[in-house]
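Shown below is the structure under consideration.
Note that one protein chain is taken out, while the other chains of the complex remain in position.
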């Protein structure tokens, strides 16, 4: 009961106080031993009926009454008894004529979504923001987020008819209703739901915002290893963790798009599972983890217009059908470059925030305005050697620290997948070794992941990848066998590919002393199978480095593309592409990469000219034995 | 109450009439002040119980009875009172001994589906044709169409067991049941359902057919602009509108397949939404608009066997799973040519009507027998300048006139998309201008649509396209931004494509004085991206017309195809194709188009020979500066 002034000094001293219940007060607002203003609304043989508020009324028995009464008369009463059936009996209160009247407002004390289990079956009040409005064939389900979580509130107007049509996503509301178990979750059966307005809304919003701000705060976890280079990126990563946690708290769905290779998987799966667990914690609806996050490999090494159009289309349909908010897009191991801009700009016309964690060479000035968060080692004078998987394991831990024990081996796998030469690799390997993953298994795992990703094409393959990575999975024997089997298959397929390709390798000694190897992967490698052209070129390159011990450049070309790898030679591929674009009219040249790794596209008919020009430039490239191309190549 | 002869002269004159209720009569058939034949079926202290029919019975109180009675005795009674609980009291009727007995049939007065809301909770009778029989895990749902609409009728035999197994789609039935609100719709809970036979069925069918005929009648809307050329097609279009309205009234699903370009979208989306709204009006089931119409872009510029097989497969599955009728196929901006015939013939083995609205050069003799309706300007000595979008905006309005205000700008967009030089374009543009769409936005919209259609591939992208076209959508600011963004992207991509292609254009001065340009789009344009070869060729052609001001022919060729555009030269492409087929043995030549726009396919190995022969023919083509190729080219 909230007394307007009951708690203030002097309010209850002196003579008597008679309380005047507000119309909306309920039986819960009535206390024993207090006097209340009542109005007589009926007279019977055995007493009079009195009203204390709209819903509080009861009998004053004739045995305790004196005098005569008329309907409408005032009477000061106190509670005598509450019968088992809820009927209330009152008796006249002895307050004399001299009493102070105090207004009593209904006690709307709020129950947070963290205390619903304890109030199952009782009517409660709740304030929060509407984050989804789903019209079902029966009730309308309002998902309401308060300071503690998100709960579905079922309001029934008429079957299939929108209840409270004025209330929309984004409104702050007060819900009166009864928490019930429903389909394995808690759901509130709504008795009343009203939109807060003016100051009330303002206050509630402020309170919710503060709580959300606090709750979104990522966990302050110690990195798995001590690594100065990583420290530079940590604050950025914490921002992303906060953004993602906030997104979950706001009930907004998350769509993860990631590079379809080993490092991409090592990045996306931990974050996906961490988010699913956090969603399960926040949302009373047990289906929320499944409905609110979807992971999909990207079709290309950048975010294609086709993928963006499809994602937008699905998002709009989900909004239409399920009243969901539009999603946040999380790009992992992908998304930092100018090639992503058209897709981002398409989404920017809708309320779809975008966050990127990537370690490919970025074009910050092109993407920055379009992103809500961007983590990339190049933005901090680091490079691809800090792989996205390494970053995302820490990100997953910031979101949901309890996942840590399942992830200790993952950064090593991520690093091996992208052949990272980071100085932290030895620590990561050691960490994984301590978990029982020896170097061979880790290497196998990275090959197996890459191989599985290739055959899964554009499917997420959740369970299979979790079995492979042994996250949220528990059959270690199968994990081991599967890993070594797929790794062997991957290697066999590489051997078959190289058996076909190696005899066709063209060799040239460049003026600068480096070896140049060219391979026509369209004509001398099997198509549409593993390994794809990028990986095929990389494998050839690696063998030649080992074989020669000298600086090596390898070019794998198809009808309208070439992939480049260089070790010991400073190529500066972005510069080369820019020059080729200018020099070769009608070449349709585009491409990217960084110093020693990259790919170039051109129109089929200009292939020879483009590649000849490219090789000319390589002749003059500076030898720099420190430079290594052990970096991610996108197929 | 239906008296067998009550209304006939003499039947009620003279002495008394006693009515004999038929066994199926209900309390509704009993009227105050009339005498009824009753049979005593029980005797108690306080009176006797009498039966007037199987379900009508009541008490005659001993206080009003004289004499003695035995069970089975006849008694003539009249209604004394009906108690609140429905119990009836009778009293002996004073009819003397001399009375005429008249049989009374049960009053099966029918309640139309237009009056269900008013009869919620009351038992009613309904007659109609069964248009769908869906077995659910609970009841069997019969969708019944009467003169006014279609209502789901739920009959429960045993959970998941087919009720009334003898009743099938196409039967005319009488339903006795109670309308109830159910999942936001009205549904009839079935008490009884019987198939009408013989004359009853005949009569009902006739009545339903007449009503359906009347209700299918399209609205007689004034065309948006005054356009004599369109008038020639109007009766045809009205037939299609009637066919589509009838299809909805019959509860048959509609599958829309349309050309995946701007004009195709401008045609299909208005018709889709008009039909959805009409379905919502006709069907009590609120899910009907979603279940009964599906729109899909076609994979090719004609109806491919693959699409037809897939459509047929889905239709058969829907029939199997949901008891739906097979659909009507509506082909828009596609479907008039001989290339469509194999697909049509495949469907013709099933009950799948086909309607086509197209403006591509038709092969009427090839398709006519296979179509239930066919609208094409060429059938009326008009041509592609009347675009399908223009036609379909009028079609949508004939189906559901209230949609008009949302569509005034659409014909202009359709026309711009297909670069129509129709004389009506200025009126359409003006009409759109009046709605606030200036020429630039219209042009942008047509580019944006084309671009979005390209990236959507084979998805319908409902919400996105509606946002773009601003039909059934309401965020004008987003619409504007999205349109101009996508239009800019489209133009940028065209520029990139032409930067690669233009330097490789081969030029030749033909003997007839025209310029011939050839471009190898396989080797000198980017593949698998926007713009595709057809549009790339068109853009090059347009630039060259503008640049030279002379007659121009442009040929864009790939490994096994060529697209042709000609301005100012009379090519007669169909004739050329016919000649090439004959002249080049083993060329595998096929193709189509019309005078100045077309495409040709051939086998890869004969490309050079085919194109050389083609160019030879062009040398002799007649110059006719009036001829313009500004027409739809299919990619």
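Just so it is clear, A and B label the chains in written order, and each chain counts residues from 1 on its own.
We take it that a residue touches a chain if its C-beta (ideal position, glycine included) is under 8 Å from a C-beta of that chain, and two chains touch if they have at least 3 such contacts.
Treat the numbers as computed from the prediction; the structure is a model and nothing was measured.
Shown as candidates are A:195, A:489, A:543 or A:601; the residue that touches the absent chain is A:489. Annotation: of A:61, A:83, A:115 or A:181, A:181 touches the absent chain (contact as defined above).
Of the options A:452, A:540, A:577 or A:618, the residue whose C-beta touches the omitted chain is A:452. The chain omitted from view is touched by exactly one of B:165, B:235, B:513 or B:586, namely B:586. For the chain left out of this panel, the touching residue among B:212, B:312, B:328 or B:468 is B:312. Within the complete assembly, residues 137-138, 158-161, 305-306, 308-310, 312-313, 316-317, 319-320, 342, 345-346, 349-350, 560, 585-588, 601, 603-606 of chain B touch the chain that is not shown. Considering the complete assembly, chain A touches the hidden chain via residues 181-185, 286, 452, 455-457, 459, 461-464, 467, 478, 481-482, 485-486, 489, 496-497, 499-504, 520, 522-527, 530.
Following the convention adopted for this analysis, only the chains that are shown with their structure count from here on.
Each chain gets a centre from the mean of its Cα atoms; for chain A and chain B, those two points are 41 Å apart.
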